[in-house]
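Left out: one protein chain. Kept in place: all the others.
== chain A ==
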Amino acid sequence: MWRSTFSKLFIRNYKPTNFIRIRTDVFDKLLTQNPSEINWELFRNNLLKSNITINSTNVDSIIISKCFNGAYLDIALSYVNFLKSNCLKINDGTISKLIRLYFNRITTDGKEITEKDENEIIKWCNSISKKEEIESTIAESIIHGLSLTREWMRCFEYFEKMKELDKQPSDSTYSCVLVKATKENREDIMWKLLKEMTAKNIIPRMSFFLTWFQHHENDKRKIEEMLEFISENGLLLPEAKIQKIEQALRKVFNVSLVTINRTGKCPSCTHKLPGVKLLPTEFSKLATIFFDTILVNNDEFLKTNPEEIKKFREFVDKTAPYDSVIDGLNVAYSKGDKLSVRQYAKNLSQVVKYFVNNNQKCLVIGRKHMKNWPRNDMAYIRENAFLFLVEDLSHDDLFLIYAALKSGPKTNIFSRDLLRQHSHLLNNKLKQIFRRWQQEHQYQLLTINGSNRIIVKEPILFELRAHKVKSTWHLPFTNENQKLAIQTFNLPTSWLCLKER
């Protein structure tokens, strides 16, 4: 012990050395040069000396991967020529990077591939695919490369190989094959792949949809097929590509770019957007799933206890249906959770009053410690609404959802909680159904003002995904990110209104 404490005296000037990081300024200078003038031998040797993590096995692929930003294919090719002329072995990792670079270059250019490039890519692909065992990243690169060429049907061999390796292909891997299948008019293959992807919960890239719309510019039936696919999966397209899509669809539809506010009226076609329609079987399925699998299944003590479940089931069977179900504590704490008990009770009773004035029958769900709240407020709540108090240590959200779903498709919920943690546990299809139900039925308390009037945020009463009414399509866009997204509760920032010609 003594020795260790004294040795601390000497470590005073401790400075971690960071000689692992690769310096980027070396490469910045390189990329601006003319590829024929670069002295590769000097550059390579300097790089090998500069850093202990760079060695002869990975130096080639590091140099090529630095060309990715901006797709400097000519520089990479000149380096490969240098390697060939010096009889240095080019390993598989480097070749796979080179194929990716070809792919990046050609897709960013947007031009047709030249025959020379095509032959080169096939040659590189063949050189790394000879071995029996293949690695998953290499298989993905080969798929990317082959999807540009005439031998694109060979991609499916590598999909099979990836299945054997237990690795899921990425969305860009699928999308590049989808794009090629579209261009070659092989719809059977394309739809098969799309089905496979939706089963695995992979969303195709925007490039695929764009090529589909551009390729079938004049074919209205095919465009509608794709719009139906988008609508079924609740996809939102990125706003950055809106103009290109507008141009592609112009030949078949009367396209207009609009923004739709909360009223749900389209300013272009003056139609009102339709509401969310869910089947009654879907409701009962959701309700049972919430209660049996999420609340009870793995450990009923985790979120509640067995007696309580029994009691609540009986209670709901006796008192349902309701017009709305209120999350009592969420409402009470809506002005902050450091107020007096009297204020909480007042908040809740005001909300109940609002529903009573609207002649609605409601259920309030709370916790047992609410019994200690001021008596007259609680008495008012008891008299004018059904009240169910769960144990202090139970989750009240799930009781809220169960009661609302059980009592029928017209029941609303009143809570500020977006219930994300519960919807997260559902499978993909049910999650969408739940989201759509929630979007139309969740009321949120905004504030209670000085004169005890409550201000409520009402739900959006129309579909937030692509849909068709009377031969007119409405297509939503978001500005949230570059990739395709699954619909959220927010209003889409802009819509395309597609009227029939």
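In this text, a contact is a pair of C-beta atoms (placed from the backbone, for glycine too) under 8 Å apart; a residue touches a chain by one contact, two chains touch by 3 or more; residues count from 1.
The rule we apply is simple: contacts and distances are computed from a predicted model.
Missing chain, UniProt name from the options "Wnt ligand secretion mediator", "Cytochrome c oxidase subunit 2", "Proteasome subunit beta" or "RNA (guanine-9-)-methyltransferase domain-containing protein 1": "RNA (guanine-9-)-methyltransferase domain-containing protein 1". From the options A:L302, A:L339, A:A379 or A:V456, the residue with contact to the chain not on display is A:L302. Considering A:V26, A:L88 or A:L165, the position touching the chain not shown turns out to be A:L165 (whole complex). Here one chain is not drawn; of A:Q33, A:T57 or A:N358, the residue touching it is A:T57. Think of the hidden chain as still there; on chain A it touches residues 1, 5-6, 9-12, 14, 16-17, 20, 52-54, 57-59, 61-62, 65, 91-94, 96-97, 133-138, 165-167, 299, 301-302, 305, 392-393.
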